[in-house]
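Read the structure below first, then the notes.
With one protein chain held back, the other chains of the complex are shown just where they sit.
Each chain gets a letter, A and B, in the order it is written, and its residues are counted from 1.
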Amino acid sequence: MSALQRLFKFHGGVKPAYNKEASTGLPIAVAPASTLLVIPLHQSIGGMPRPLVKAGERVLKGQRIGGADGNASSAVHASTSGTVVAVEMRLMPHTSGLAALCVVIEPDGRDEWMERHPFDYRSASPTQTRDYLRDAGVVGLGGAVFPTHLKLNPGKQGKLDTLVLNGAECEPFITCDDVLMRERAETILKGAVIMRELLAAGQVLIGIEDNKPEAIAAMEIAARAVNQAAGDSAMKVVAVPTRYPAGGAKQLIRVLTGIEVPHGKRSTDYGVQCFNVGTAYAVYEAIALGQPLLSRIVTVAGNVSGARNYEVLFGTSMRDLIALCDPLPDSDRVIMGGPMMGLLMPSDDVPVVKATNCVLVGSKKLFPPPPPEMPCIRCGECAKACPSDLQPFEMYWFSRARIFGKAQEYNLFDCIECGCCAYVCPSHIPLVDYYRFAKSEIWAREIEKEAADVARERYEFRLLREEREKQEKAAKLAAKTAAGREKAAAALAEATKPAATPEEDAKKALIAAALERAKAQKEQVHPENVSNLTSEQQAEVDAIEARRAEIREMAKPHLRQDD
Amino acid sequence: MFEAILVMAFGAVVLGAALGYAAVRFRVEGDPLVEKIDAILPQTQCGQCGFPGCKPYAQAIAKGEAEINQCPPGGEEGIHKLADLLGREFKPLSAEHGVEKPKSVALIDEQVCIGCTLCIQACPVDAIVGAAKQMHTVVAPLCTGCELCLPPCPVNCITMEPIGESVETWKWKYPVFKINPAQREAK
Partner (left out) sequence: MNNSPYFLKPASVQSVMLRVLVALLPGIAAYVWFFGAGILVQIVLASVTALVAEAVMLKLRGKPLMLFLSDGSALVTAWLIALTFPSIAPWWLTVLGTLLAIVVAKHLYGGLGQNPFNPAMVAFALMIVAYPLLMSQWPRVDATDFAVQWQAIFGNRQILDAVTMATPLDALRTVLRDPEQRAMIGGLLGTKATFGNVGGKGWEWIAAGYFLGGLYLLQQRIITWHMPAAFLATLCVISGAFALHDPERFAGPGFQLFTGGAMLAAFFIVTDPVSGATTPRGKLIFAGGAAVLTWIIRTFGAYPDGIAFAVLLMNIAAPLIDMYTQPPVFGHKDKRGGPP
């Protein structure tokens, strides 16, 4: 059936050495839980979930420990049963080497599930289903960890032409999707069936790079079964040419449908939506089995002698995981993800999270330090390789010179940071580093500018308000009898500086008047909620009042100083 | 020779036309200078520049009554931008107006606050909420870090807390120009 599908091409791309065989030899194994699971609360794009547990609490496997913050967020769960030993800042699996709030669980070894109920999505409203998936913590498992419930929305027209399942897995070394498809094809497709229903999608295209014949075969068998059961031919497995980054969502959509989804646009507006095969698997587990997202398949590869795929509980330390695979002695770094886009880890003792598709062990021999950077010779190799049809050397030039506006004009934000340009550059320029730098500077500036705009507005409003108050006070003052005003003014003028200008007099008068008014008001106003106090409460209030009086005494010298 | 001149003249005309077209095509619509200067100023409204806020300082710069290096929160970068905008020479930040500090927000120690409202009155952007004799607090996202609320507080319960970096706000660094990897390793 794959022969029938018309394929499109995307511009650029590269063919690095794939190095995938090492980790596909053995079936998926279950990694044992670490002695402590460190589960970061913020594991997806969107708002930071609120912690729902406290240190000392016992949690069950699957219990929610972080509640989604608003709709654009995703919950996190205890990956096994045990005791929460801390909710504290821990080192994150992120190049920054910064810490973030994590729930630290000491597993009790019993792996005791909470109560699980399948979710009947057919009788629930789409919103309810999406809320359910949000609370089940299902996010995209291709590496971008975008909350899945936000993408399971067919958009305005209420239906889609095509649901794309991404099994291309184009990055070297990574094989987690490959083995998942080989071993659990039916489950993936059961998830795809659910997604298809939720999206009202016409067809499901499963794109797999043609260097994974086993996965293609397994998925084809499963797809045939699904098609037979449904009596249609909606599920199609499509072998796509092997070329990095064919597994980029946009590139795969382009290859399978010919549609190019521009940066910043929703693909549903174009009638397609794309999910990773692992995400389909997670959707099935969440909906049909009532199991939130607690683990994922992780490839451990690189400078290890026993590369393999493991099913790993979130929070497991990468160090423990690597130890299972016999790392070679010259290993000097851990990379989360593949060699083209992976993030350098600040340490090997960081937890596996939802974004961890691969733990890549590096060494000087495997990933030698890049040769010295030379100036750009504008050879255009990078532009030839760029799958987003960008002019990388122009963006590089302006990012390097910190002319960010120009870099943006050259569509910096369409760059998917795939690394193809840096891979081919004969001058060995770390091009992507420049883009990352420019992008984060631009974001920071954007935020700063927004804050400055708010501050300006609020400041101007305050000036306006002060002006208005002044006028109001002046009007009130004018309403008082002329005689009274004169008297007060005269008295003040005499008492203080005789040389005071009339303006100052008026101001002083205003203040005096305001003080008087305040005094009068104070007498009139009775504090609320103080009539029926118990004696205890009254005592408390008295104590507070006493303390305040004391503080006021203490404060007096300061006040005088400032005057 | 005549032909050569013709050819050169032809080239000059073509290029001139192209440049002229580019100039027309890329002309920026001018908006008033004060607005432009104000857009560069950080809007901290701290008054360190010697003016009661960013806008008055912007007006003073536009009129040529103030130097461009008087705004500490804007820092070197701000001065560079002003210099670019106004076509003036860059000057280092004038020391008498203060020093550039990391961005901070004010934090009121709520145990100590006596509810005097003095800080509310001092805050240029109304970022402090509270009422007379009630505990006050700073709405951190609105605080510009101007420090104007510190001196009036009779009990000194306001401190400036530098805003730390988080994974979300962390910025990728400018790539180092690695000319000689051997040297780098030797260090």
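Following the convention adopted for this analysis, a residue touches a chain if its C-beta (ideal position, glycine included) is under 8 Å from a C-beta of that chain, and two chains touch if they have at least 3 such contacts.
Here the structure is a predicted model, which is why all the values come from computation and not from measurement.
S.K.: Out of A:V30, A:A323, A:C379 or A:L464, which touches the unshown chain?
M.R.: Answering carefully, the residue with contact to the hidden chain is A:C379.
S.K.: From the list A:H263, A:R402, A:R445 or A:R468, which touches the chain that is not on show?
M.R.: A:H263
S.K.: Which residue from A:P27, A:G109, A:G158 or A:P370 sits in contact with the chain not drawn here?
M.R.: Among A:P27, A:G109, A:G158 or A:P370, only A:P370 touches the chain that is not shown.
S.K.: Extract the touching residues of subunit A with respect to the undisplayed chain.
M.R.: 10-11, 14, 16-17, 95, 156-157, 250, 254, 257-263, 265, 269-271, 333, 335, 337, 339-344, 362, 366-372, 374-381, 383-384, 387-391, 393-394, 410-411, 414, 419, 422-428, 430, 432-433, 436
Heads up, the rule we're going with is that only the chains that are shown with their structure count from here on.
S.K.: Return the distance between the CA-based centres of subunit A and subunit B, expressed in whole Å.
M.R.: 28
S.K.: Where on subunit A does subunit B make contact in their complex?
M.R.: Subunit A residues touching subunit B: 42, 92, 94, 96, 98, 100, 369-373, 430, 433-434, 436-437, 439-441, 444, 447-448, 451-456, 458-463, 548, 551-552, 554-556, 558-559, 562.
S.K.: What residues on subunit B touch subunit A, complex-wise?
M.R.: It comes out as residues 38, 41-45, 53-55, 112, 114-116, 124-127, 133, 141-142, 144, 151-152, 154-156, 165-175, 177-181.
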